[in-house]
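Only a single protein chain was left out; the remaining protein chains are all shown in position.
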Amino acid sequence: MNGFGGFLLRRTIGTLATLLAISVIVYVVFYVTPGNVAQITCGPRCSPEQVHQVAQQLHLDDPLYVRYWHFLQGLVVGQDYSTGTSVEHCSAPCLGLSYQTDQQVLSIILTRLPVSLSLVTGAMVLWLVLGVGTGVLSVWRRGRLTERVLTGLTLAGWATPVFVIGLVLMIVVCGELQLLPFPQYVKFTDDPEQWAWNLLLPWFSLALIESAAFARMTRSSMLETLAEDHIRTFRAYGVGERSIVGRHALRGALAPVIALNANNFGSAVGGAVLTETLFGLPGLGQELVHAVSVVDLPVVVGVVLVVGFFVVLANAVADVLYAVADRRVVLT
Amino acid sequence: MSLVQVTDLTVEFGDLRAVDGLSFTLERGAALALVGESGSGKSTVASALLGLHHGTGARLGGSIEVAGTDVQDASDAELRKLRGAKAAMVFQDPLSSLDPYYAIGDQIAEVYRVHTRASRRAARARAVEVLDRVGIPDARSRSRSRPHEFSGGMRQRALIAMALACEPELLIADEPTTALDVTVQAQILDLLHTLREETGMGLLLVTHDVGVAAESVDRVLVMRHGRVVEQGPVAGVLGAPTQPYTRELLSAVPRVDAARVPSQASEGVVLEASGLRREFGRGKRAFAAVDDVSLTVHRGETLGVVGESGSGKTTLGRMLVGLLEPTAGEVRYDGHARVGVNPAVQMVFQDPVSSLNPRRSVGESIADPLRARGEHDEGRIRGRVTELLERVGLEGAHYQRYPHEFSGGQRQRVGIARALAADPRVIVCDEPVSALDVTTQAQVVALLGELQRELGLALVFVAHDLAVVRQVSDRVAVMRRGRIVETGPADEVYDNPQDPYTRQLLAAVPALDPEVAARRRAARRELASA
Amino acid sequence: GPKDNDANGSSGDSTPHKGGTLTVLNSDPQTDFDPARLYTSGGGNVPSLVFRTLTTRNRADGAAGTKVVPDLATDTGRPSKNATVWTYTLKKGLKYEDGTAITSADIKYGIERSFAPELSGGAPYLRDWLVGAADYQGPYKDKKGLSAIETPDDRTIVFHLNKPEGEFPFLATQTQFTPVPQAKDTGTKYEEHPVSSGPYKVVKNENDGEHLVLERNKYWSAAVDDQRKAYPDTIDVQSGLDSSVINQRLSASQGTDAAAVTTDTNLGPAELAKVTGDKELAARVGTGHFGYTNYIAFNPKVKPFDNPKVRQAISYAVDRSSVVNAAGGSALAEPATTFLPNQKSFGYTPYDLFPAGDTGNAAKAKELLKEAGYPNGLTVTLTHDNADNFKTSPEIATAIQDALKKAGITVKLQGLEDNNYSDTVHSVKTEPGFFLAAWGADWPSGGPFLAPIFDGRQIVKDGANFNASQLNDASVNAEIDAINKLTDLDAAAQRWGALDKKIGAQALTVPLFHPVYKRLVGKDIKNVVISDWTGVLDISQVAVK
Partner (left out) sequence: MSEALVATQAPEALASGASGARQFWRRLRTQRAATVAAGIVALLVLVALAAPLLTALEGQDPTTYHPSLIDSARGGVPTGSLGGISGHHWLGVEPQTGRDLFARLVYGARVSLGVAFSATVIQVFVGLVVGVAAALGGRWIDQLLSRITDIFVALPLMIMSLALLAIVPQSFPRPVLVTLVIGLISWGSIAKIVRAQTLTLKGLDYVAAARLSGWGAWRIARRELLPGLAAPVITYASILIPVNISVEAALSFLGVGVKPPTPSWGQMLTAADVWYQAAPQYLLLPAGALFVTVLALAVLGDGVRTALDPRAASRLGVGTGRGRGRGREAVTTAKEESA
């Protein structure tokens, strides 16, 4: 199979295999790690009998493969469950119910996903602009004061924990200057303007940190490209340094930047925990950390799968992007 | 005031004095050729005219004035104004001189817009126009291709087009036709001539091809070791050279009408291609770069491949060595169908720049095949590499140098040395001597012949220089548009061409005598206008 | 531009008025809002605005707040002679948010459903105390119901206990005693919209309790509820916030944050350092004491802690000032030498059996070690939790490590991830010999404080065990039973205190400190009431106008 269609097909199969592998790993990990799920669900003072009842209720006594099989079944045909007073159906693809809150995992994820996506996409735009921008600027003004200052700033951003940056930003901007409200998630669909205003600080905090990586990466690949012969051609034709740096060197430097971005985007969907926690954004990262801490396996699997999906998606998009950026690369 | 005034120019790279006390002038509308041995400093002079040594490690002495600008003292901004608009340069390594990420038309348009206030659209139209002028067929749609989709000759023409785009007062062309077949070469030289007549453009032509010089300039400067050997009007220098070196140079020029000493080609077929086809692009844009080509190469023989630029020679060569999978057909080596590469079948790449790793010393690159074969003794490796370097006319001491420190011709010889290091049975040489001055070229050709006799080496010799091909080939295949239009023993093909295209090619071979050249040009022009 | 939240101008006078919106800024979302699943009295602060229970905690400052008072019932319960049968009568005119009447059958149903495994999470007492409740599985599986609870009429409810429990009125403050109309029960989904019997009803519950909006329940009336003041019209609970952000917002007190409180976030040591330097802020800090003890637990089944001398040596060597500092300093922790919290309601009887002074008595400890056969000191492993909780966390462990070093005891630390820690220390099989522990009161009395830790019959062999020393002392068990019979809570308190001291002599634990809660409130907040029962401000009393 060749061409874009083949690529899509291979990628889809690869994605499914990856996600399955991820779910198996999570199941196994949670099987072997300490933490008595039934006891945690039931509460610390539950009696052994109650714990046992809860374990039965949650099918925790079944062997691992049976539990995993149920999970797969749920994905394909859905799953019935009891609320005590009635029987409800969780329709396919059903990721199961949270052990802790009895809510459908998929609906938990769906309410939180927009938050994480809002946070990460906005931050990504910023980190790309800031990161690639500073990278380009520091190449253009290389060896001068501008470059030194920029290098210092981005690295300071990189070396400072998000927590500190975020908190300081929040105190100064929201507390002292009162330029922005203390961030609070507003749905995009409710009020796009407030959505953006409220996310501005989280975006900046996340982006300030991430952009350092992009700045460094952009700068170093651009310097590489600047050593190539074709750059000499444009110099010899009087093309200004700005265009040489901003067009020719940048374009040649994109591959690693795209790769880096794909990864950061994907993993930030589930990994922006600190930012989400600090700003009280009810996103997937926060949910994941909480779910892990209370050994809420269905939620963990669900979130990890969704995040995994984004990682894979972002990487697939990245692969297409480099094939577009560099026509010599063939999609595999 | 002269267009170019160079006085006592010296250029030093580290301890190496590449140009040593060179002076010359070039008037507006005049044409000067720099000829001379490979590595004699020609490209260095050309770069110096545009101030391209600024900011590199090179040290310059003397003065340079181009179109009223004192290049040595000019600021960056002044240099930018000079470059491209008043003086444009065609680089010696055209294949690596274009940005691989942008469409060719866009790159030309960009340069055009730097110097004129043209709109994007107008600049794009201008790009198509100049591409068309340098003979890129179907220029409008080809202007959207990226450099790797162009053949070597097409890239070279694209660079010439770029240089012409702003109608500069001075054109510096560093080996502008090395990758062009003779018909296109003639076309380009004619174009330069016309432009010179029409716009009063000055031309500084750097070339090792005395024929090309003879055809296109009115003055010649012969260089050696960074110094002037002889300079004067073209007829004088080429017709009645005063210096022994110049005479030596001229006598080494191969002639297309000279038949070759036949090699002892044996019967054994080493390489055989049948029904080879290779397509590029897909969907509507798909086309066959090589189409149903079958050929055989016997032990110890040389198969010359000539043909128009873009006719599929490189593509064919890459398939023969196994670097490119054919879309259809197969390649048989020693009678066995073969997949992938085999060190016994080597290639000399058309682009000497990109075929050398910029981060490895050339010695290491040449040693690769030795090491791959399992040679571990450093001393023996060094010895062999030194020997190879010397055989191609370089020095053993060049082992430690990096590719960017070599002149164009030197790099090309490094490529040959590397191919030889593998002790191959077949070498596909893709324009192996295009950047070499005639003396070095003769040396390399002699070397190949020698090896052929010693080792029974079979050669596929791709070149646009018909004279050289005749000199080395037992048999010749003529390619056009992906197909072989004519094939046969060299003498037959040269003396009694059957295909009209072959005839056209032979008619376009540049003449050494400037007078003959001028006559021929006039004839061609009449033909074109008729 | 960003929307500026319209600030409530603070009115100079300090008498509370009705109206306005109270904002609650919390870190933990109210993920459980089902009365069956909540653990503490009234289910904590917010649920107590929605769920009324038979009895409730007295909404008063300080020690007065440790009293139990009637809520839905007309009194705190009428015990039978030996305190095994408790009878309650409901007040007249009690209504749910939909206007229907609250009946005693609803309370019974509410208790029954708390036995369903689907709705686990509540305290263990009902199961332990009610007759025949041990294997009851709740009304979903077992339709018969609990015969231990009788509802002779709509206003009367009678509980039959399997042993005397003088503290039953305390238990009746828990949300399992809140009425749940069976017709409205939706099982595990009930928490999405629990039916209110209190002054507020839930009008919004987003993201599983992350954002709650409560508004007045118009069928509630102060005439039948003398505890909850219900000044604000609306209560807006925002959670999932970082604790430093909460404190930052409260101290900035801008916009709606001026009328904000938190029900779960203390000032940390660093914040305290800042707040104490600022008069305006310091005036807005509420201080509370909750019955809670942080201690070192020994497992005498593990060598060398089987040797009382070793345990005593450690008791002597402990440097309580370092520990207190690690817990946030003297403003946030009070050194403890008794296991019972230092409050009258628990029966606090001061004692210091192994006086270590402020900084530890290394000499005495060395002496004891020598007697115990460790003249050259010894090496022990201290197990602690890695969670950042200032209770059982690494800070405290290293403080102890540093102090014991002076007494020649080398302490190796074994830090465990939170779940792993609780699994390990609460299982008889894996329990380490020497670890950090903490215990808090389910209600302000010695019973729930001492019994789970020292009652031999509460040793759980195959589940979560809190009797870490695995003490099974007949005299202790008998005394516990005897005190439980008392319905005179003051008399009971005294005897709990005495029992504490008696057990203390065995050096089974080293009490370290009692935490103190310091919390900021917004600048417009009025009527801050902090009882010693909860140690935190009671939002049913707070006014914003």
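Letters A, B and C mark the chains in the order given here, with residues in each chain numbered from 1 onward.
Definition applied: contacts are C-beta pairs under 8 Å (C-beta built on N, C-alpha and C of every residue); 3 or more make two chains touch, one makes a residue touch a chain.
Being a predicted model, the structure only gives us computed values, none of them experimental.
S.K.: Determine which one of C:187, C:394 or C:497 touches the chain that has been left out.
M.R.: C:394
S.K.: Out of A:55, A:109, A:249 or A:262, which residue would touch the omitted chain in the full complex?
M.R.: Going through A:55, A:109, A:249 or A:262 one by one, A:262 is the residue touching the chain not shown.
S.K.: For the chain left out of this view, which of C:240, C:269 or C:535 touches it?
M.R.: Within the whole complex, the residue contacting the unshown chain is C:269.
S.K.: Which listed residue (B:62, B:343 or B:488) would be found touching the missing chain in the intact complex?
M.R.: Residue touching the absent chain, from the options given: B:343.
S.K.: Mind listing the subunit A residues that contact the chain we can't see here?
M.R.: So the residues of subunit A touching the unseen chain are 10, 14-15, 17-18, 21-22, 25-26, 28-30, 32-34, 151-152, 155-156, 158-161, 163-164, 167-168, 212-213, 216-217, 219-221, 223-224, 227, 255-256, 258-260, 262-264, 266-267, 270-271, 288-289, 292, 300, 304, 307-308, 311-312, 315, 318, 322, 326, 328-329, 332.
S.K.: Please output the residues of subunit C touching the missing chain, sorted low to high.
M.R.: Subunit C touches the missing chain through residues 244, 268-274, 276-277, 319, 321-322, 324-326, 328-332, 359, 386-388, 394-395, 397-399, 401-403, 413-417, 420.
S.K.: Can you list, in ascending order, the subunit B residues touching the missing chain?
M.R.: 13-18, 20, 39, 55-58, 148, 225-226, 318, 321, 323, 341-343, 345-347, 349, 351, 354-361, 364-365, 368-369, 372-373, 378, 382, 393-397, 399-402, 404-405, 415, 418-419, 421-422
The rule is simple: only the chains that are shown with their structure count from here on.
S.K.: Once you find the CA centre of subunit A and the CA centre of subunit C, what distance in Å lies between them?
M.R.: 37
S.K.: CA centre of subunit A versus CA centre of subunit B: separation in Å?
M.R.: Chain centroid spacing, subunit A to subunit B, equals 51 Å.
S.K.: Where the centres are mean C-alpha positions, what is the separation of subunit B from subunit C, in Å?
M.R.: The separation of the two C-alpha centroids amounts to 87 Å.
S.K.: So in the complex, which bits of subunit A are touching subunit C?
M.R.: Of all residues in subunit A, those touching subunit C are 33-36, 39-51, 53-54, 56-57, 82-86, 100-103, 108, 111-112, 167, 170-171, 174-175, 178-182, 184, 194, 197-198, 277-282, 286, 293-295.
S.K.: Any idea which subunit B residues touch subunit A in the complex?
M.R.: 50, 52, 76, 79-85, 88-89, 91, 93, 96-102, 107, 110-111, 114-115, 146, 148-149, 159, 162, 282, 353, 358
S.K.: Please name which positions on subunit C make contact with subunit A in the complex.
M.R.: Of all residues in subunit C, those touching subunit A are 1-5, 31-32, 39, 113, 116-124, 127, 134-135, 137-138, 140, 185-189, 207-208, 210, 238-242, 244-245, 248-249, 252, 254-255, 257, 417-420, 422-424, 426, 452, 460, 462-464, 466.
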